[in-house]
Every structure is written in C-alpha cells, then in structure tokens.
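After the structure tokens below, expect a handful of questions from me.
Only one protein chain is missing from this complex, and each of the others stays in its spot.
By written order: A, B and C. Residues from 1 in each chain.
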Amino acid sequence: MKIWSSPSRSAIKLAALATTASLVLAACGGGSDDEASGKADADGIITVKLGVVGPKTGPASLYYEYMAQDFEAFSDDFEEQYGVKFDVVSEDDQASPEETARAVSKLINEEGVHAILGPPLSGNALQVADTVQRSGVPWLLAGPNADEIINYETQPNWAFQTNFTNQQIMSILGERLWADDAKVGIVFSGDGFGQSNLDQLKLWAEANGHELTVEETIQPGAADANAIVKRLEDAGVESVFMGITQGADTATVTRSMEQAGYAPATVMTTGTILTNYKDVAEPSQWENIQIVDPRNFLEGGDKWVLDQVQEATGDAPAIPTNNISTYAMLDIYAQAVKEVGDASDKEAVRQAIEDIKTVHIGPDLTIESPFSADDHKLYTDDPATWFTYGFDEDFNLVNLGTAAECLESGC
Amino acid sequence: MSLVVDNAESGYDRAPILSGVSLRVEPGELVAVVGSNGAGKTTLVKTIVGQLALRAGDLADDDGSFAKLSSHRRAKRGVVMVPEGRKLFPRLTVGENIALGRRAAGKRAGGEDPVDALLDAFPIVRERWGQQANLLSGGEQQMVALTRAVAARPRYLLLDEPSLGLSPLKTLDVFRLIELIRERTGAGILLVEQMADQALAAADRAYVLEHGRIVMEGDAAKLRSSDEVRRAYLGVS
Amino acid sequence: MSTVEKDPTRAGRRRAGPGAADRGTHVRSALRRDVLFAVAALAIAIIVILPGRNGEGTSISTMQLVASMAAMTVAAVGLNLLVGYTKLVSLGQGGFYAIGAYGSAYLALDKGWHPVLAILGALALCGIVGAVTAMASMRLRGPQFSVITLVMAVLVERILNEGNAFGRLAGYPNFAQHGTTVTEPITFLGTTFTPPMIAGEVATVMVPIVVITALVVILSRNIARSPWGASLSAIGESEMLASHLGVHVFRRKVAVFVLASVLGGLGGVMATQAFSHLQPETFDIFLTITIVLAVVFGGSGTVLGPVVGAVAIVWLEQSDILVEASQWQQDTISESWFLSTSGLVGVLFLLTLFLMPRGIVGTAGAVVAARLHRRDAAEADGAGGLDETSEELVEDLTHVVHEKPAPGSLLTLTDMGKRFGGLQAVAGLDLSVDRGQIHAVIGPNGAGKSTLANLVTGVYKPSSGQVTFAGNDLTGQAPHSVSRAGIARTFQTPQLFHDATVRDNVLAGFADTGRTPLWAAALKPPSRYRRDAEMRVESDRLLALVGLEDVPDVRASELPYGKQRALEIARALAGGPELIVLDEPAAGLLATETSGLGDLLMSLRDQGYALVVVEHHMDLVSRIADQVTCMDQGRLLARGTPQEVLSDERVIAAYLGKPLDEHGHAVETDDGTTTTPAGPGSTSPSPSLSNGGDPS
Partner (left out) sequence: MEAVVIGLVLGGLYALLAQSFVLTFITTRTLNFAVGEFVALGAFAAIAVSSWSWLPTPGKVAVGFLAAAVVGALVYRFLVLPFTTQGEHDVRWLLSTVAVSFVMLNLITNVEGPSPQRSDTARISGTVDILGAGVGKQQLVLAGLAVVISLLLIVVTQRTSVGLMMRAVSQDPDTASLMGVSPRAVGAASYFVAMGLAGLAGVLYAATVGASPVMGETLLVASIAVAIVGGLGSLWGPLLGGALYGVLSQVASYQWGAIWGETAGLLLVIVVLVAKPEGLLGRRMEVKL
C-alpha cells in the first residue's frame, strides 16, 4: 500500500501541514547571523545559511511544499549525520520570474547565504540562471528538469541538478516509444516543463533518425482534450508520450482518450502523474499508462524518503519525485560542507560537491561519483538504472522492470 | 390625512439645497410648487420619493413617517412620482410600462380602475398599447407616464415638470390630463412646474420656493395675481 | 492654429485691453510651477538610485525594485491617459509591456539591430499594434472595450508562450538559441549601461531608467494639463461633445491609444534592461491587471496617481509587511482561513475603493480642493447667472467693437432631407441664415427640429441636400469639421464636464482642444505658455459675459441648471464661432432667466454672430427672432417674421393650438375666453393655460 502516492484529500490537513512547515522554517530560519557563520561551533555543528526560493503562496505552492516537507522530515538527520544544520532563509518568488530575480539577489547579496536551493519551477530558474551561476554561490537544483538551466560554458560551474533532466528521460524513452517503428505523438503542457519535454524528444528523434508524428499542446486547466486525441488518432499514432506538469491535465487527456475509444499500444508519461492524477481520473483511464523514473518508489532508499516525509509531516509527499531529489541534494551539500568544514568557503564546497564520492538516499541507497566538471546531473541515462512502472486498480505503482528490460521484451 | 413634509433638509454632495421646507398636500388637492430654477423644486420631489436622502426633518403620509423607507417602498405606499423627462422604460411596450405601474398598486388595486377613464379620454395611449415606448412622441410619452403613475393607484402623486420639452399644444393636453387624474383618483397632487402661470392657474394652493426655502404659500389664484409673484416668477414687471 | 487666431480682426480686438497684464502673471506663475515640478521629479529620481552608486551587492535587489517600480510607473502613466482621462478601461497594457520587452530584445539579438535602434523599433511596433487595436476597438466602450483589449493581451502572451522565435518558455534569450540567458548591456556613446545583477558592478542602467521615468512623468503632466489633455477628458465625457468642440475623435483616440501603448512598451523595455532576461510567465494576465490596479490605487485621472500607485503596488507585493500580516492571521485567527499576499492586495484594493474612491492622490487632492473651494461653492448657489446678466451684459458689450455683418447669407441649407429607415425626419427643407441674424426654428415635437440641428452640426449626414457655410460646402462633414469651420452648438440638456471647474469647461471650448499637436502639448514651448495665458484671460471675459465670473473654480456639476446653460453658451463662444446652433436653450429656464437669455442672444446677434435657435418658448422666439421657421413632420410649414408665423393658421392648427399676440402670448382660447393679457413689452411664460372654469 503506497499511501504516499495518494495525496490526502483533507484540506485541513494540507493547510495544517503548510503551517507546521512554515513554523519549522521559521524556527530554523530567522536565526542570528552569528550562529550561521558556516563554521563549526563549540559542539562541532556547522550552521549553514541556506537560501530557499519557491512559490510559497498561490496555485503553485505545492512546489514550495515539498522543500518544506523535506526540511521538516530530515533536518535532524543531517545534523546528526554530518553535523550540518540548515538555517533556512526563505523567499517567496510568487511563481513570478521578476520576483524570483529580486529574491535571488536579495539572498545572495543581502542575506549572504552559503547556497541557494530552488527555485523549483523551470521558468523562474531560467530567469536567474546566469545571475546565480556567475555569483559564485552553490546552486542546488532539486526541482526543475529543464536542461538549459546549467550552462557548462561557465566554468567552474556552480549549479547541481538532482532531478533527472528532460534530455535524460527522452534518451530512456525514445527507443521505447519508437519501438517497431511505431508512429509517435507527444502531448505536452503549455508550460516550461512541457515545452522542454517536446524540445528534448525532438532532439532525440532527430539524432536517432526518427520523426515525431504529432505534437500537441494542452493548456493547463483545459476543459477537454478531444481535439488533441482526435488528431493523434487520425494520424495513426500508436505510441504516445505525455509530458504534462499537472496530473489533472494528464487526466483530461486520458479521459478524452477513453471517450474517443482511442487506445494506443504505448502510453508513457513521467512521475508528474503521481501528483493530482488519481483524484480526477478513473481506473479504466490509467490501465495502459506507464512511467519511467530513475528512482525505485517501491523499495529501498527512495521509498524510505517518501515514507519518512509521510510520517514526519502526517501528509503525502507534495511532489514525490522532488521530495526524493531534494533529499539527495541536501545530502550532497551537507557532505560537502562537512568535508570542507566551512560553508563560507564556497569554492571549496563547490569543488567538494563536484568530487563527491557517495550520494546517499536514505539509509541504504547510494549513488557513486555522480558528478564531474561537465556533468552536474545526479542521474545517468542508462536504461538499466531506470525503472518502468504501471498502475494497478487503486493507482498503486507496479514495478514492471527496468527500462532496459521493458525495451527488450516489452512491458 | 395628508402628505406632510416637515422641516426637510436635503441636497447633493456637500451643499444643502433644501432647508427647513415644510408643506402639506391633502387628498384630492392640487398643490403647485413654483420657484426659480435652482430653487430646489426638483430636489424637493426627489427627496419626497427617496431619490435623494433626507438629511433632517420628516416625511409622512396617512400611515405615518416614511422618511426612512427606500424609494420603492414609498412607491408601494402610494407616494408616486412622474419624473422630469417622463422616464418611460424605452424598450418596454406602452402596455408593459403601465403594467409595471399596476404592480406598485398592490393592495390599493380594486374598485373602479381610473386608468380606463384616462384611456377613454386619451385614446391615443390605448392605440399605442403594443408599441415600444421610445417610439412615441414626447407628448404621447407624457400621457403614458401619467397613466402609468395612475395605474399605481397613487394616494399622492408628484409631478416633476410635466410640460418640459412639450409644444404649447401638448402642454395643454397634459394639463387637461392632470385635471382628469385629480377628478378620477382623488389623489393629492403636488405639481412642480417651471411654467408658473399655468401651474398656478391649475392649482388649488401653491408654495413658492426660493433658494431651498418656502418663501410664500397660499391660495394659488391669489398668488398668481400677487404682484410680488408676478414680478419674481412670472417674469412680469 | 485656432480659429480664433485665423480671424485676427475679431479675435485680436477682443483680446486687446485689460487682459495683457493678467497674461504676464499667468505665464510667470505657470512657468514657476512647471519648473518646480520638473526639478522635483528629477531630484527624486536621482535620489532613489543613490544607494546603488557603488555597485554594492546589498543594493542590487533595491535597484531591481526601483527598476520594477520605474517600469510599472511608465506603463501606468500611459494607461492613465486611457483609463483616467479618456475613460477607456484598457486591460491590454500588459500586452504592450510585453511587446516592448520582447521586441527590443529580439530586434537587438536576433535581428542584430543596434540596441538603441532596437528599442526605438520596439516602441514603434507598440505604436503600430496600438493603432491597429485602437482602430479595431473604435466603436467600443465600457466592458466590451476592456474585453477586446484583454483579448489582445492574452493573444500576445500566447505568442510569447508558443512562438519559437521568442524561445517560448525557455525564456529569451536562452542557451539553445543564443548560447546565453542574458542580454548584453547596451553600450551607447561610450557608456555601458550595466543592469543590477552582479555585486561589484555599478548598475549604470539605472540612470537612464529613472531619468526617463521622470521625463515621462513630466511630459505626461504637460499633456494632461494641455488642451490636448482636455480633449481626452472631453472624449471621456462624451465623444459626440468632443467632436462638437472640434476634436477629430477618431484620430485623437488612436493617438492617445498609441501614446499609451508606446509608454506601456517603454515600461517593458526598462524591464528588459534591468533584468536582462525575459520569461513569458512575467507577462501573464496578472501583469495587465496589476497595471490597472496601480492606476486606480494611486488615483486615475491625476498626474501623480499612477506614479504613487505603481510604486505602492510593486513595493507591497514584495515587501515583508504582507507576509507578516499573513503570518499574523495564521497565528491568531485560523491556520487555514487566512489571506496571503495576493488576497491581501485584493483587500487593500477594496479598502482603497471604499475609503479613497479617487485613489490615494485623487482623494488627497479632493480634500485639499474642497477646503479651497468651499467658499466658491457657496457662491454658486447664490445669485448670478443668466437672470442677472442682462444689464451688465449690455455694458460689457459696449466696448466690444461691433463688426459690420458681411452681406449675404452665412449658412444655407438647400433641399435638406434626412431619412431614418422608413421615417422621413426632414424633407426638402431650405434655410438660410445671415450674419447678425437670429433664426428660430419651431414646431411640434417630432417635427424634425432637433434633426435639423444635428444635420447642420454634422451629427447626421443628410440623405439629400446641401449645407453651405461661409461659401464652403459642409455637406456631410463630421461635427469636428463643422465646428472648425465656425459653427458651435449647445444641447438640449447642457453637456458639461461635470467634474471639471467652470473655467476648465470654458477652456475646453477653445479651438486649441482640437488643434494642439501632441508634441506641443508634451514639450510646452513658450508659445504654449502665452496661448494658455491668453485663453485664461479670454475665458474670464466670457465667464463675465454670461454672469459666471464669481465662480470660475466651482465644479460644473455644482452649478444650478440655469447657470449650466450659461456656462455652455460661454464654452460655445470660446471656440470663436460665427454661427451658434442652440437646441432649446430656454428649456428648464424660468421666465426671468429666459429673459436674460434673450438679452444675451440679442447682444450676440449685435456682435455679428448668426444664431439658429430651436425653441418652444414662443415669447422668447417672438422677442428675439428675425426669422422664424415652423416645421411640421419634417417639412416647412411656415416661414417669416415671428408675427407672420405665429398668426399663420396652419401653425396654429398644428402647433400652437391658439393664436398668439405679437409677444407670443395667447390671445384667445379654444373656448373663446381670453386670458389676461400681460403688459406691453413684457415677457411672460407662454402660452397661458386656459381652462373653462379658470376664474382669471
């Protein structure tokens, strides 16, 4: 029973969570500057002033929630494990690029933070990408999937990404989608995530001699997707990829598929479906959907992280994939600070991250030496390390095997 | 048993226009209010029907004070106004306009319908029954406006400049109609007119309003022949 | 060039005399106020960027904030011209902001234009899109106008979201297309204008940003207080009225929309320069709404309103105050029922609407104005106006040089016809009016009198016939052309700028309202100061002429009805017309006022004006008219001197109902009794009521 995969419907609970989370942050943050010197105090604890940017309020606030949840669930662990305590200085970017720019310069220049976590939305991250990468502050990207954020031409590079990127997922999915030379169509949401999905899928197709038959946008909150589905069907698309930010919009597409009686052989999407999809969709609509992800949601460290979040906050992980990548990110950064012994020596910390030997996700999952000078991404695009999942009647994840296995024998 | 305005004060924005105005209208009586432009005549009727707020003083009819009631409640009590410029509902038919008047009559409806008498006397209104009101000429509109007000079975009827914008011929018709209304409804009529001469000729009693105050009152015929009134308000030297 | 100036003899002579000294005073005080304002605006602009002069890292977010405020201010100032003055609530300003931002970046980066040229190009693009939008929405007002502009903004957002050239949601510039995510700072005349981004670099771009913002505020103030600005208010009040004041409404609306669009675009350009990267998420529907909020919050229709509003909104949205207020609610009220930033902005906005309905600046200004003018308002209720002008008027006019009316007919209508659908409102009507003549038009309601007035003044295009005025063919000309040709008019119900002062109402009547070019309004050359002073002196004279000299600063809506009529006539005179069409000028006037009106009209005739008076008051008509035309069912019923027409049997049958004496008084009633005749030479309201039982 994967309780965390079904976000609670209780509004009160969610709001309570928001409050507790912000209280926790308030408790962590607002500390005196002396305390957050970045150096070890008498007890050997290094307090790191960590700037956190995200949409605290408004419709996108889930993308702040997951960070708050992780701090609530894991702050003590990192203090125990590495002697690193996070003094969080948080800024609300209101999901607006301009506001993000201001928030980030405030954190860097006025607050003098040791590192920045966020912003989680790709568009806002792109707005400040250059500023942060030029500022000499480690940039911890546990949320956005867009490949364009990290500019390796800026060397040394300060950005590190612990979520998979869209380019990676396409290299995993591409062969699967085009298996048997199937006609492939994509439905992507009209936002940064969706468009990045499209761009990467096209790049992959071009590089591998394939052609994308249909590209269709779904606007967030669209009332229906009948025309989209009709166009897929009419073009004879047998293999559909849904690169859609909101699970609810994914549901709109699958609902229209059901209405039109359109059942393509392969329907793939990403972990974004874990948020919001189930509450809107019917079991018959998710029967054929599969997702790929480098994380093992069903056992081991990844699952442990999600369970811990559920336990500590009393609520479902807000964005399960990002909850995990945030854990990984904090583990990486805390280790590096411990290694250097001084968070304010940012260049040393950056180098320590680049040289990191072992990344821990929970007690029993490790990733060895993920980074190099021109690779700041945690996950690789080796299909053997990715999992393919389907869903049962109750929308519980079912592990169908690694991506490589599914490619070979079909899933 | 009368419409009583007691020490009323009201106006627009900051400046008071009416101050300390008191007057009475008995049932069946035609009372004229004359005065120069800007003297507050229209302000007075608008205050009585509640389109302007009463700032001090009191308004009452047979059932007591209605100063605190909103405009539509006053209409339902039988204090009915025919506004300046007729103000028919332009895209309702003549019949619908009059039907709206009937709605306001409420419990007062019943008995002989005075509307029938008006329609008989001025058959043009009946002929236009199904037409949109805005297609009528100014004179016809005024007939309909008066008929509509009568359909509301007024106990007190306030007429604001009924001759405004009408040709001399039509003005005569309107005054004939007012006379007929008085006969048939027994309502007390308060007539505000810029054509002071005609108004005084038609009225039983009259008040002269100047700078928001009543400066003279009395028998209409006497006022009409008073030199002072003639000079000040009839433009006669 | 105004009509007044075009006709130097009359206008020049009128202006000579006691006004010269006043003019000098007016020019000096106006100049002093303008210089003070400009200096203050520039000083404030420079002071706010001083913290960033060393490029300290701690000042970067402050400089970004100032830049956001500046960009919002410029966009709001532009929108204010539409919302505040022209009363067109545009929800499209965010769209122009976006076009300015993306356009300037795109032309520089993708098209390789010089950045300064690129900015100019983007502003031109805004202007073009603005002009097209304005033309498309020309006939719309109210919610429909708001919606079409909103649709425009949504479409722009859509293009930015979906247009490959603009990087879509990867932003602009982006790695994939440009290899960088930031635009290059502009280097111009050897100076590099660095944005506030990196600690240690001085954000030099802030200087042009704040200076230009200050200039925009200064110029927009000039515009708002010029005849050009007055024409916007006139359009806001009534487009028909504006065109009667000689304003080419179509062009002016397009012009103001273009100006507002360019300023919106300029705001976007500033944002690009300050933030160096564009994301389409910035330019969503909330941006456009925020600009509207800024205008209304600060005070629409005021010079400083949009400035104050923009600064306040930008500051509020990012300040900690709202965050703390939100936290406080959660701590003390409820953990779920609370408002955070956007909700609190909404509440604040509602409070503004309740407590400061004219916005911060407007309400503060109104309080001050109320103090200043309380005395004047009291006076407005007192005596004065038409009924007391007659004596003074005659005196006043004695020193006006009387002009010999040129021989021949000034206005000639030939075979005029107008058909509305199946209704022939006017048919085959001829009419001619000479200089120095009053021509009255009477007739039953629905006879076509008002239609005739509207045909002469260009409101309606005739279905047939010809209008000749002073030798020129005016047939089918629009009201503004007719007005410029020298025909003024007044309306059945006075059409005034109710919120404006009495003097401003008269000032709007000058031909400058329709003719001042935008550049002159904005830059205010010396000639403008002189002309403003002249207009002021002349308006004082006209106010004295109609008996309103004591109340120049009272709001028009506070005037009693009779004085509103007088004011309307003064405004009509301000345009320097040769012919005035008065549509029922005595409607609603008391006998004494009507008599004063008659005196005024006769004195105008004596000065050489031609007058067409549509009227029901027979006493007035018989007293002043040289010629009377009686119409019935769109046709000429009778024409001649008042005596001839009023005794014409057809006129009596169709219109009067009974014969009138030479003074317009009823002689006989239909039942044969005679009313009391008034004394000779007197004027009494007409016609007397007769009813059978009348004892008199």
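FYI, a residue touches a chain if its C-beta (ideal position, glycine included) is under 8 Å from a C-beta of that chain, and two chains touch if they have at least 3 such contacts.
A quick note: this is a predicted structure, and the numbers were derived from the prediction, not measured.
Participant: Among the chains included here, which ones are touched by the excluded chain in the whole complex?
Facilitator: Among the chains that are shown, those touched by the missing chain are A, B, C.
Participant: Among A:Gly58, A:Gly136 or A:Gly401, choose the residue that contacts the chain missing from this document, as touch is defined above.
Facilitator: With A:Gly58, A:Gly136 or A:Gly401 as choices, the missing chain is touched by A:Gly58.
Participant: Could you tell which one of A:Ile45, A:Ala222, A:Ala348 or A:Leu400 touches the chain left off the display?
Facilitator: A:Ala222
Participant: Which of B:Leu54, B:Ala75, B:Leu119 or B:Leu172 touches the chain that is not shown?
Facilitator: Result: among the candidates, B:Ala75 touches the missing chain.
Participant: Have a look at C:Ile46, C:Ala124, C:Leu140 or C:Leu518 and name the one touching the chain we're not showing.
Facilitator: Among C:Ile46, C:Ala124, C:Leu140 or C:Leu518, only C:Leu140 touches the chain that is not shown.
Participant: Could you tell me which of C:Trp228, C:Phe338 or C:Tyr561 touches the chain that is not displayed?
Facilitator: The single option touching the absent chain is C:Phe338.
Participant: By the contact criterion defined above, which parts of chain C meet the unshown chain? Give residue numbers in ascending order.
Facilitator: That gives, for chain C, the contact residues 87, 89, 136-137, 139-140, 142-144, 146-148, 150-152, 154-155, 158, 162, 236, 238-240, 285, 289, 292-293, 296, 336-347, 349-350, 353-354, 357, 450, 454, 459, 491-492, 495, 583.
Participant: What residues on chain A make contact with the chain left out of this view?
Facilitator: 7, 9, 11, 14-15, 18, 57-62, 190, 215-228, 230-231, 247-248, 251-252, 255, 258-261, 275-276, 278-280, 282
Participant: Which chain B residues would touch the chain omitted from the figure, given the whole complex?
Facilitator: 49-51, 70-73, 75-76, 80-81, 83, 87-92, 96, 99-101, 103-104, 106, 148, 152
Assume only the chains that are shown with their structure count from here on.
Participant: Between chain B and chain C, what is the separation of their C-alpha centroids in Å?
Facilitator: That gives a centre separation of 37 Å.
Participant: Using CA atom averages as chain centres, what separation in Å is found between chain A and chain B?
Facilitator: Roughly 75 Å, centre to centre.
Participant: Chain B: which residues touch two or more other chains?
Facilitator: none
Participant: Do you know which chain A residues sit against two or more other chains?
Facilitator: none
Participant: Residue numbers of chain C touching chain A in their complex, please.
Facilitator: Per the touch definition, chain C meets chain A at residues 56-61, 64-65, 68, 161-162, 168-171, 174-176, 179-182, 196-199, 271, 275-282, 317-318, 323, 326-327, 330, 335-336, 340-342.
Participant: For a test of understanding, state which residues of chain A touch chain C in their complex under the given definition.
Facilitator: Touching chain C from chain A are residues 11-12, 15-16, 19, 22, 26, 56-58, 92, 94-99, 101-103, 105-106, 108-110, 122-124, 126-131, 134-135, 146, 148, 151, 153, 190-192, 194-196, 199, 217.
Participant: Along chain B, where are the residues that touch chain C in the complex?
Facilitator: Residue list for chain B touching chain C: 12-15, 17, 35-38, 137-139, 161, 164-172, 175-176, 179, 194-198, 201-202, 211, 221, 224-225, 232-237.
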